[in-house]
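Missing here: one protein chain of the complex. Every other protein chain is in place.
Here is chain A:
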Amino acid sequence: MSMNADAKQQYQASLNRVLDAIKLKEPDRVPLIPVVEAFPYYYAGLTIQEGMYDYHKAGAALDKFYADFHPDLGWDPVLMYPGKIMELLDMKWFQWPGRGIEDPNSMYQYIEKEYMTEDEYDELLLDPTHFIQSKWIPRSFGALDGLKYLALRDSIWFGFFNTFPVFGRKEVQDSLQTLLKFAEEMNKWYTFLGEYDKKMENEFGVPLAYGAWGYAPFDWLGDTMRGTVPILRDIRERPDKLLAAIERFTPIAVEASINGAKASGRPFVWVWLHKGVDQLMSKEQFGKFYWPSLRQYIQELVDAGLTPFIYVEGSYHKRLEFLREVPKGKVVYDFEDIDMFEAKKVLGDVACIAGNVPNALLSYGTPAEVEEYCKKLIDVCAPGGGFMMDTAAMVDDAKPENMQAMFKVTREYGVYRR
């Protein structure tokens, strides 16, 4: 791979910019960190279906994006999840063009259901690993249904006389075969991503945005196990069990994120927040069910030398005081729907803030409107540092000229020093 001196320099400049902003210092200019999802592929004229079924096409499409846009943190083609590999598993909670969605240009979608029922809390609490292996995995992946027969925790002493023979069952063997095949394919994908990451660094001079992903402990349980509405009902109907499960999950969530960041060797952990939004629970409920475990999670990540990028989806107007309770200069809050002026006031001396350029504006507005919005953000949030430019939510169908306007105004108007 070619090593381009300009790229090297750009890479370092971008990274420094971001690190300064995180440390609440003024960089040379406001960093640009848009989380782009489908946008680069639409921009290059590739369908989502093609992107999900041909890694190299996805890579080539992203090349075009990076040739024309130069963000300070970028995403590799990781968000074009590999369709074939997911097909192999017969994933139940996901559909995409190629499986379940007809329109080849539609984004993939998560399908919500109760993959853990309301009466299964005790089972989960008794042994989360066994519950996940014998219930959650078989329900989530049709091709791994055989794993429900395994009960390795009963192997102690001569228990293995009973627990090992199930490996002779056809269903178990089929599932294990699928896993072997999956691992093989997955390695190919990871190799491809690893190569792309090097290309981003060496050719485009763009640092990779993420080292690992994570979720708030409440969302671990709420997203793919209980579902949004059921977990909200649990707040009223079985609060003690819910709290116990969240407590149980917190160290597991911490461990997963730390292990992920260790494996990649990169310290930025993106944490996608879902169920704690203003509309879904009261402030008291947020303070009791959502925040304490998230706060602990953030603290432990920071203690491990990592930088949590808290991607705050939805509206968080009523949560600002909570968000202050994190170590100073170590955390990024990337907001969707919030009063950024208020956020700067409340959080400015504690955490770097980002986000809030409305996606609807990027899709349906004009470049002049985008420019005006971004200028206001810069006026209010940039002074003193601790601010990065990002869109409100992940970008799918923005107008290219509006994305360009956001980049241009940040480059020109977001300058602290030449």
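By definition in this document, contacts are C-beta pairs under 8 Å (C-beta built on N, C-alpha and C of every residue); 3 or more make two chains touch, one makes a residue touch a chain; residues count from 1.
Convention: contacts and distances are computed from a predicted model.
Participant: Under which of the names "Amino acid ABC transporter permease", "Cobalamin (Vitamin B12)-binding domain protein", "Oxidoreductase" or "Cytochrome C" is the non-displayed chain listed in UniProt?
Facilitator: The record names the chain that does not appear here as "Cobalamin (Vitamin B12)-binding domain protein".
Participant: Of A:Ser106, A:Thr163, A:Ser264 or A:Gln296, which one is in contact with the hidden chain?
Facilitator: A:Ser106
Participant: Touching the absent chain in the whole complex: find that residue among A:Asp145, A:Asp174 or A:Asp397.
Facilitator: A:Asp397
Participant: Check the options A:Leu280, A:Ile378 or A:Ala405 and report the residue that touches the missing chain.
Facilitator: A:Leu280
Participant: Pick out which of A:Gln9, A:Gln173, A:Asn259 or A:Ser363 touches the chain that's been left out of the picture.
Facilitator: A:Ser363
Participant: Please give every residue of chain A in contact with the chain that is not shown.
Facilitator: Listed in rising order, the touching residues are 103, 106-107, 109, 111-112, 228-229, 232-233, 235-237, 279-282, 285, 314-315, 337, 358-360, 362-364, 393, 396-397.
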